[in-house]
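Removed from the display is one protein chain of the complex; every other protein chain stays in position.
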Amino acid sequence: MAKLESSFKNMVLVLTAITCIAAAALAGVYELTKEPINQSNLAKQINAIKAVCPPFDNDPMADKIESKLPDGSIITIYPAKEGGKFVGAAVETYTMKGFSGYIKLMVGFNADGSINNYAVLQHAETPGLGSKMQEWFSNTDKPSQSIIGKNPGVNKLTVSKDGGEVDAITAATISSRAFLDAVQRGYDAVKDQLKQ
Amino acid sequence: MEYIMIFIAAVFVNNVILSQFLGICPFLGVSKKVDTALGMGAAVAFVMTIATIVTFLMQKYLLEPFGLTFMQTITFILVIASLVQMVEIILKKVSPPLYQALGVFLPLITTNCAILGVAIIVHQKDLSLLNSVIYAISTAIGFALAMVLFAGIREQLSLTKLPKAMEGTPIALLTAGLLALAFMGFAGIA
Amino acid sequence: MENKLVVSPSPHVHGGDSISKNMYGVLIALIPAFIVSLYAFGLGALIVTLTSVVACMFFEFAIQKYLIKGNKTLCDGSAALTGVLLAFNLPSNIPLWIVIIGALVAIGVGKMSFGGLGNNILNPALVGRVFLLISFPVQMTTWPIADAANRFTTMDVETGATPLSLIKFGAADQVNVWDAITGMISGSMGEISVIALLLGLCYMLWKKIITWHIPVSIFAGVVVLSLLTGLNPLVQLATGGLMLGAIFMATDYVTSPMSHKGMLIYGFMIGAITIIIRKFGAYPEGVSFAILLMNAATPLINTYCKPKRFGEVKKNG
Amino acid sequence: MLKTFRIGGVHPPENKLSAGKRIEVIGLPKQVAIPLSQNLGAPSVACVAKGDEVKVGTLIAKAGGFVSSNIHSSVAGKVAKIDEILDASGYRRPAVFIDVNEEEVWEESIDRSETLIKDCPLSSEEIIKKVAEAGIVGLGGATFPTQVKLSPPPGSKAEMLLINAVECEPYLTSDHELMMEKTEEILVGISILMKAIKVDKAIIGIENNKPDAIKLMTDRCRQYTGISVQPLKVQYPQGGEKQLIDAVMGRQVPSGALPIAVGAVVQNVGTAYAVYEAVQKNKPLIERVVTVTGKSVVKPSNYLARLGTPISMLIDAAGGLPADTGKVISGGPMMGKALTSIEVPVTKGCSGVLIMPTLEAQRQKMQNCIRCAKCVNVCPMGLEPYLLMSVGEREIWDRSEKERVMDCIECGCCSFTCPSNRPLLDYIRISKSKVGAIIRSRK
Amino acid sequence: MSKIKILTNGLVKENPVFVLLLGMCPTLGTTSSAINGLGMGLATAFVLMCSNFVVSLVKNIIPDKVRIPAFIVIIATFVTIVQFCMQAYLPSLYDSLGLFIPLIVVNCVVLGRAESFAAKNSPVDSIFDGLGMGLGFALALTILGGVREFLGTGRIFDIAIYPESYGALVFVLAPGAFIALGYLIAVINKLKAKN
Amino acid sequence: MNLILIAVLLLGAVGAIGAVILFLVAQKFKVYEDPRIGQVEEVLPAANCGGCGFPGCKGFAEACVKADSLEGLLCPVGGADVMGKVATILGREAVAAAPMIAVVRCNGTCENRPRLNNYDGATSCAVASALYGGETGCSFGCHGLGDCVKVCPFDAIHINPETQLPEVDEDKCTACGACVKACPKLIIELRKKGPKSRRVYVSCVNKDKGAIAKKACNVSCIGCSKCMKACPFEAITISNNLAYIDYNKCKLCRKCVDVCPTHAIQELNFPPKKKEEPVVETKEN
Partner (left out) sequence: MLSIDYKMDNYIEHEGVVVAVNKENVVVKIIQNSACSGCHAKGACSAADRADKEIEAIAMDSEKFHVGEKVLLRGSDHLGRQAVLIAFVLPFVLMLLMILLLMFLFANEGVAGLGAIFVLIPYYAILYTRKDKLRKKFVFQVLKLDGNK
């Protein structure tokens, strides 16, 4: 078959046709994958909440509350309830102060305000340095660096260099500060809920 | 202040070429002429700005309202490709001598991934229009900076004797790596 | 062969200067700083320096022998100098395997990959240092205390903060300028004593190894930017690697501009970038980065800053 | 502060071994060979034939063009042949061979007396004509025909005559000695030159390492109006025309321009003496002062030699060729030309014969350029020799031109100073000739 | 050309990264670990194969002048499809490859092969070419990712080879990408010169 | 379904606009490149050596496509092989050009031509020849400093350390002519390779008179014109005391070789004749 000639009609027709087909195909695939994508996003969220909160039986996603901090940032709180009783909350908190800016955490608080566990959801810190956040602050073998069980309302959760109770990740003071800042912001957001 | 931060971040801290790895092709390919590098920078700044504005408007007023964000990639690339062509036609129509002069002095601007990359990144970062534009400009300046530095280095390297195996791309990549190493000094500034 | 005349183009005499004279001259100028660091850090300083020099010379030899054949430059002192300067940029308690990696990077990547002596774009010792700084930040930022009691018996000594990290982390009041000038502070081995380094500068100026332009313009850049950003210029000059960098590393022939005007621009920019990184960046110290950045800009400076041509000054004077 | 030029410069060891040695006259050889190309510009054209009898001072070759000069017989005798002779470069060039007669017969017009004739009644044009007839060329080494230099191009006007008595080349002392012995003649010569170019001011530039000459010239020049002496700080290449003008007048000749652009005409002292002899005594240029020197030379001396005398004769007079001879140079160590054979004749441009021992003669091994900028700092023209060399090596001629390779005065400061022993000037020189050809072809 | 030859051509002789030096941006940007490199490589390989196939199917109905935009549309479609699938089924890989998935669109390998191979050859050959080139690309990315991961963290495919504290962090950062790729290409140049 | 519809409409619109723009572009910029240029370029060796006389392989490809016949067009690197391929692409006859090769017309080895002085300048024939005639009495001969070696893109010419003269590697030389341009002494010439690579040429460029030339070098051409008289095909001319053999006329009979009193005429790749090579003969001097 000979190649179509590059006339105006041909060009417009062919390109339009191709784009239309492409659009249709895309929309189709989009429809197909929409569900799984949402599912996987949801699963990520739920898994994170599950990982950081004490056991619960409600649907925290449904009960989520948005809390506004004094500086205007909005932080999402997922309350965890066991048999209707408030047992704690997962807080999706963030900070912009990381070595590479944005760090997003899911911090789980017990009802008394102490930290149950946390998960680092998103960050761009340096691999091998700032990226150690996940292991470092949850290492309960080393009480001076772990934040698990500590209560931001009681303990001073800043790095020891700044006079706080937490040892910074070696050579990553900035990430450590940022991490603790995010935790603190999470606590600030959730503390009104805890008081109830 | 915010704008300055975006600027510094895009030029020095997260330089397109040296830390984002976008636009490597022209970086490796373009000549050792400083002039050309600067001209490319200016051209890229212009194209990037228009492309960013147009795609921004498309995204905000067409794709998002209709829930078509999944077509981002395909529309953006088409729009950018047509845009670049448009600029050429207009220039040629409006002022043939100008158009001719550009032809002699600059290589064609091809849609490289930096332009598409910026158009996409501004939405990932959820920047406002103004911030997007500043980001685009800054990226282009960062691009020009790296290109110009590199043009100078190439010029010098062309007068020395390199080990055979390192000639061409390897030394270009190695130098880019060492430049990136030096640029890491700006880390944390913004 | 007897009595065949030698024929060559003019000139028929040579000034007698040579690469090795210059390189060994710089090594001599580094002796005071080395003595201070021996006194301050003891055993560690000695071992790290030796390791670095031996490793640099070994890599230079090996690469020229097996990979890149060309002029043999092992004995001209440039590799040894790179070794010493690399060592001077490291803490004295650094593990030796890191020193060896640094030497490999400095010589292999920074110098030989570009074709060896004279062809490199960036300062090899600084390439080595920055590579290490970014690769092994923990070891590279653990500074032994100068004058520690057990410094002559072991390499494991107490560590402390450098004046610049004190400033960075808000403890500027703990910084004693006098200590910084004499050298009794924590820091890289070679950078601590301002006096010893200035002594070296005087020697190199006297021997005409370098000219004043680069060091002085760096100092000027530092002073101006410190004043603009509200830092104490004296402290900024006396602390960190500034003196070492300005005197010994920014002046590296190969990677610095050729004309005096170019040197002044280059130096001033190094000073300025240093202060900007110190003040705003994540790193407490920015000299190495500043020098590398300006090394990269040197070819450009060279194309645009030509020496003053004869006949270009006012025609009738 | 003594005056000197403002950019670059070096201080090679002076080694003025023959300083203070009075000028001795060298005897005549059996045969002289007078090359036909002794000046910058077009070679001269022989106007005698085999078998012709010539006297001392007989015209044997005429100027071959505007920028060219006459050549006169330096001996009395019979033209043996007009044939090729190996020149200093090892190429064969035409020369007039003259068998020397026992008896010296001089052209009658030549005044051979020692009496000093101060007054010169001639007009400018007449002086220049005489200079041209006498075949005078610049004796400072450039051998540029003097009459051309004395006729400034239309539109430009000379303000001042500079006499180049700097003798900045190490070893050489011929100008120095000439000044000590022929002081008055030189000063008269200068007055004549002033008249020729119609200026009323002349300055003699002398480097500070010749205090006796400075003193003598200063004393004597008081009797001549408009002539003064300017002592200069010792620095090579102060003798370079442009450098001398910069040092004395504080003016820099623009790139590509002639000294006249800043109102200066520069002449060597030897040239001034030759002009005196030509104008006042009708004596053409047939002999010159040649320094024979070198560390192993038995008797470093200054000789007055007839053109065409084999250099070997001068060397024999100075005690013979030393055993450790490595290199024989015509001229000084910085700008001189290494000879392939010592049988070549003395020519108008030969100011000295320098014999270097083998050890010093060899160049050291060349290494990579370490970009130390020392060559840039010493270049008196403000060029970047390192760059010119690498551009020249790669034959990028347009870049060479843009980097002003044509401004190079070939002083050799760059090669002298380079710690990597790079043959900078070698490459710059070929770049100059290539770029020069390209520029010429453009016209 | 036999199918096998077409296939291996892209793997070795005309390896898009090491030999043809195409698609440098994703090569550098996505190879901080072997697994990322592999993921990106396979994604690209998939797009390459599909787009090659489709392009060679429709090559004759496309007028020359709209050739490139048409190819781009086809490629972009497949890219977006890959993007969705990855998002749905390999979310963590998707997170780490980030921006570079959409940028497959402008990867010169993809468009280049569409232009220079698929537009001239039969659909079946085109599939093989796409597969070969894609696998070559994936191979290169995996090697580079492996080298960087190994030097930077002491692991390959997350399997520890030596303690992490001995790893040179630069290699997982931007400068390391350039340096490692530079030396890999130098080594390959050297090997090529020897043969 | 609605979504799909919108998507199709939107993208279709974009596509249509794009097509219109492209059409306009196409109208404005009539880009037509003969596709054969690319094809030709593909078969060329991509050495970009310029040996063909065009700027780069691309330029040559263009020239081939535009030319009416391939006569006079030759890629010296690829040789007849590549030209054959080019011819097939263009559907034309490949014109077989005689293969050429570089020859060094100087035989002034250390033995033949005693060194009179030692050169100690930059290692460059250009520099040396700008300075002076050379280390020997012959100011025409090879300096042996290897400018030709430096420029050869094919590593085909090397200085023989014993003779101090360059030697051309017959297998590698592509007759690109780079060395011819580089030699400041104009010693190197491209000559017909001849059947079985056999060739006869005067290996001397000395224009001095016979006596002088002979004094400087044992194997110099003295311009005695014996060869000219011996040549049955009038292939030899003499000017400026120097003989030259026209390779188009030379039939490789080797009569000239026999009569040359100084053995200045070289023969190459002939089977060994009677006894030894002429060069060896002069050893006793």
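Which chain is which? They are A, B, C, D, E and F, in the order written, and residues in each are numbered from 1.
Just so we're on the same page, a residue touches a chain if its C-beta (ideal position, glycine included) is under 8 Å from a C-beta of that chain, and two chains touch if they have at least 3 such contacts.
Just so we're clear, the structure is a prediction, and the values are computed from it rather than from any experiment.
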| item | value |
| --- | --- |
| Which residue of B:Phe56, B:Phe76, B:Tyr135 or B:Phe183 touches the chain not shown here | B:Phe56 |
| Among E:Leu7, E:Leu22 or E:Leu99, the residue in touch with the chain that has been omitted | E:Leu22 |
| Hidden-chain contact residue, picked from the options B:Glu2, B:Asp35 or B:Glu64 | B:Asp35 |
| Selected from B:Ala10, B:Leu102 or B:Ala119 as touching the chain missing from the view | B:Leu102 |
| Positions on chain B where the hidden chain makes contact | 25-26, 28-31, 33-35, 38-40, 42-43, 45-46, 49-50, 53-54, 56-57, 60-61, 90-91, 93-110, 112, 128-130, 133, 137, 155, 168-169 |
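The definition used in the following text is that only the chains that are shown with their structure count from here on.
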| item | value |
| --- | --- |
| Maximum centroid distance from chain F, chain identifier (CA atoms) | A |
| Centroid distance [mean C-alpha coordinates] between chain F and chain D, Å | 44 |
| Contacts with two or more other chains, residues of chain B listed in rising order | 70-71, 74, 78, 81-82, 160, 166, 171, 174, 178, 181, 184, 187-188 |
| For chain D, residues contacting two or more additional chains | 90, 340-341, 361-363, 387, 423, 426, 429 |
| Partner chain C, residues of chain E touching it in the complex | 165-171, 173, 175, 179, 186 |
| Contact footprint of chain B on chain D as seen in their complex | 387, 390-391, 394 |
| Complex contacts: residues of chain E adjacent to chain F | 65-66, 69, 73 |
